[in-house]
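Excluded from the complex is one protein chain; the other protein chains are retained at their positions.
Labels for the chains are A and B, by order of writing; each one numbers its residues from 1.
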Amino acid sequence: MSTVLSKPRFTGARVTRMEDDRLLKGQGKYLDDIAVPGMFEIAFVRSTRAAAKILSIDTSAAKALPGVVAVMTADDCDFLMKTDEYEIAQHVLARDEVRFVGELIVAVIAKDRYIAEDAAELVSVAYAAIPALMSMEVAVSPDSRRVHGHRANAFAHWDKKTEGYDEAFASAPHHAKARFVTHRQTGVAMETRGCAAMPDPASGRLTVYVSHQSPHQFRTDLITVMGLEENQVRVVVPEVGGAFGIKAMFYPEYVVVTHAARVLGRAVKWISDRVECLLSDCHARDNIHDIKAAFTADGHIIAVRDRVIGDTGAYPIMGFPGAVGEAGWATNMLTGPYKIPHVSITVDCVFSNKAPVGAYRGVGGPVGAQVQEGIVELVARQLGMDSVDVRRVNLIQNEDFPYTTATGNVYDPGSYVQSLEDALRLIGYESFRKEQAAARARGEYLGIGICGFVEPSAGVSSEAGSTPYEAATIRLEPSGKVTAAVGLGPSGQGHETTMAQLIADELGIEVADIVVLHGDTDSAPFGGGTGGSRSATIGGGAALKAARDMKGKLAHLAGHLLEAAQEDIELVGGQAQVAGVPSRGIAIAELARIAYTDVSKLPDDMQPGLEVVARYRPAQKVTYSNGTHIAKVAVDIETGLVKVLDYVAVNDCGVLINPMIVEGQIHGGVAQGIGSAFLEELRYDEDGQLLTTSLSDYLLPTATDVPPMRVEHIVTPSGNDGGFKGMGEGSLIAAPPALANAVTDALSSFGVLVTEIPVLPQHIVQWTQGKETVLS
Amino acid sequence: MKPAAFAYRRATSVAEAVAWLGEDPDAKVIAGGQSLIPLMNFRLSRPDSLIDIMHIEGLTDVQVRGDKLHLGTLLRHEALSQHETVLRTCPVLAEAAGNVGHWAIRNRGTLGGSLAHADPASELPAACVALGATFHLASTQGTRHVAARDFYLGFLTTAMEPGELLVGVEVPLHSEVRYGFSEIARRPGDFALAGAFVELSSQQQGAVTWFGIGGGPERRPVVLTADRADRARVWREALQSVEMLDEDAYRIQAAMTVAERAYDQAVGRNC
Partner (left out) sequence: MSTTTTSQTMSISLRVNGEERTLPVEPRWSLADVLRRELGLTGTHIGCEQGVCGACTVLVDGTPQRSCLMFAVQAQGCELTTIEGVTPERGLSALQQAFSKEHALQCGFCTPAMVLTATALLAQNPHPSEAEVREALSGNICRCTGYQSIVEAVMSAAKEA
């Protein structure tokens, strides 16, 4: 089968979304909109100590409050998070010891959340505090106090060195070093996490509603921890109001909710409030990279040493220990789009008394790109070169593909050089230096920052799980309408539209005639959810495969009815016809009617009904999208505030299913990048109290912080079916480094090189106040 | 984040409100609620009773009487910032009100609420101190008048006595004084990291009133010349007498910046 669709109507088109109608009307049903008569609600008592033994818990006053149905401690809800891959040792409700502020201790189940919170206040927990371990640099030392008494603080350690590294590093004429830090951040979806479990009103079977990125992975995790039977549990993911990797993790609250529902035989719901979100959603980033770079006089980067410490938090997350993800992806992608032949990497992921680290969009990509582009700026600064020229010297050229990186990645073809040159043109780089000089003469500080990124997508595993394939079912209903279902877990990416676009093109029907179901394990085929930028590629591949299977059946039936060869049948305009002869055709609706209700007309080798299920396993283990982002900023050195004046993104994700949706993903990731670069930081004090427990402290970008952006597309198809590459994370990978570098450029006359994000007003003032500028 | 339970009553007149306040010292007044309700949702504030004054008539007037601008305390920030009379007679006050939070907050929050709540980072208490306003406080004992400059006593603390209700603000209109205003926030609409009002009278006599840097509005009379370096010395000296929120070099820099920018605006203004 050809991988390129001939004359597609919908693939590549800016089709408006099927999801929009209900969402614009306020009819989307998110987790908290699910209400069942007699449903109870949970409020949790969470640890107020970062590290402590639990001496006693008194729930008597809470239990006595009118409206309270049950109060549970670890004795009443005794489950451990578990995986075969590594030891977690986390009780779902803390038993004996707590290890981070926000850890669950007690669950109060009551008639409504107001009463549950009243009762939660009446629970008293007696702690014996232990000194909190809050510094990852301390945790690396074997003498540090053990967060988990029976095992060392080093959760993971690995070394990786290319052959010949030592000699290459030593013999290079130039060296530079820097420490790169990205502080703790998190995804903060607008809809907080939530879960509701109940015996199904009709069948009595356990149904669990959860705001999540992968219904099947969630079900697998739930039955693993709780010892349930897989076919007795139905998981339903309703409308999800943003996820960003945070909702791909498996959290202890979900076990408590499910257990309470089973024990009480009633519907029980928990919805996180925003304080709980910041305390206990998985955190992210929080790495230190100590870098040494070796390079030549003309800017070739020969060798990079990266010594990484990643803060895992108090427990490794079940299924995705995020510090390993953050450090792993950052170092794996350390060389980015550049031909850096040698690397020496050492990673330590350590425990601390902070919240567990998991997956947040980009997963190590943003930090890796920050380091990679920071090295470029460092080299440029030291050699007195324009950093654009350093990039040009090091970029992987088109003739180098497939290119094997120093870390062992094999890059499929991309457009690294072209995306840089296009982005420079878009931002107006040629005239910028003059503009910058004129501004500096007026005491204004403008800067441009660049990031070329490579995004691994559609890999065999991601934060959504390790399912190296995706599934799609297509059913033609007796009336001819199409019901499809996929194992994806969208949270705004528009899969109901993009998958329908692909199917519509294959079957020659309208997008509006297709409903794409997802999220319900009763109807969605076992798949891998949404994460790791896998959906367009692997999900799209599955949709194409299923559609082609269906097309084959329809062509077979039509050929039989029209007395023509199956190979001569095409599907166009809602009918199956002899190729090029519309008058010799049968409407798809008619084929469906026959297949279900007029079955004597079927050929002997065809059974009644029109349903297919297909699973697509991509030919490539991973495919790399790429692009270049450039940010232009104005830095006010009196206030320390940074204004983003202009932003361009050139993006290559292979064949685009829907350019409108691709651009939306880019805009959103860049906005999160502005947050990451300038606003967002989860701050703990030395006792382990989280200081940023509200959206007044954890600042998110608003409409006045994000400028209009310009996006251009390049298409270098992947080798996968359809030619798609994933792109959901590239924008958050590239934006923070581009923005940080823009500040570096703006303040270069002060000798500033940004290596730590977020960049705060006090940093800028500190770097520039009273300093003499060096006019270069 | 659900608040603790409370009883609720809606007052239909000032007399009724102060009578209830007099009877129940644990009761709290609620007007727009934009400052109070977040505290209640976090359970940092747990009044056992709320007296809703939002529907009392006659507290939203704006009137010029002689050389004074009279403002009702239930005026919402959005209305205050757009009011033709305020824009004409006291534009710096309109500008201050227009900087409070975001549009949705300004549509509900009230002048009296902001003045009584006394958040050190809020614009309107400092505006009233800079303008030399007088507050009218009603209680079952009658009405008393307190100068804004005597009203703010420290972090979230005012000269309001138990049982009192803020019912009016009187702003003297000095056509010969020029005012400027500037604030710095992390994002537009956020609480100020530092803000300042600057007054310029004749002969370089002036004053700066900072907010967001200490426990409340901090007004200092100063002599302001046309020399920028000289002014920098003046700001720095004035700051030395302010008990700042922290030792942060950034906050001092921010305070100097807003004072200077407020001065620039005052100089550029006609009234």
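The rule we apply is simple: a contact is a pair of C-beta atoms (placed from the backbone, for glycine too) under 8 Å apart; a residue touches a chain by one contact, two chains touch by 3 or more.
From a predicted model like this one, the values you see are computed outputs, not experimental measurements.
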{"item": "Contacting the left-out chain in the complete assembly, out of A:Tyr165, A:Phe244 or A:Trp767", "value": "A:Phe244"}
{"item": "Per the touch definition above, residue among A:Glu97, A:Glu191 or A:Glu253 touching the missing chain", "value": "A:Glu191"}
{"item": "Chain not shown: contacting residue from A:Val417, A:Leu700 or A:Val715", "value": "A:Leu700"}
{"item": "Missing-partner contacts on chain A, residue numbers", "value": "16-17, 19-21, 23-30, 32-33, 35, 66-67, 114-115, 187-192, 239-244, 273-274, 491-494, 660-661, 663-664, 666-672, 694-696, 700, 702-704, 706, 708-709"}
{"item": "Residues in chain B touching the chain absent from view", "value": "1-8, 10, 24-26, 30, 33-34, 37-38, 41-42, 48-50, 52, 54-55, 78, 101-105, 107-108, 187-189"}
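Here, only the chains that are shown with their structure count from here on.
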{"item": "Approximate Å spacing (C-alpha centroids) for the pair chain A, chain B", "value": "44"}
{"item": "Partner chain A, residues of chain B touching it in the complex", "value": "1-2, 4-5, 42-43, 184, 186-191, 193, 248-250, 253-254, 257"}
{"item": "Interfacial residue positions of chain A with respect to chain B in the complex", "value": "113-114, 117-118, 121, 273-275, 638-641, 679, 694, 696, 699, 701-702, 704-705, 761-762, 765-766, 769"}
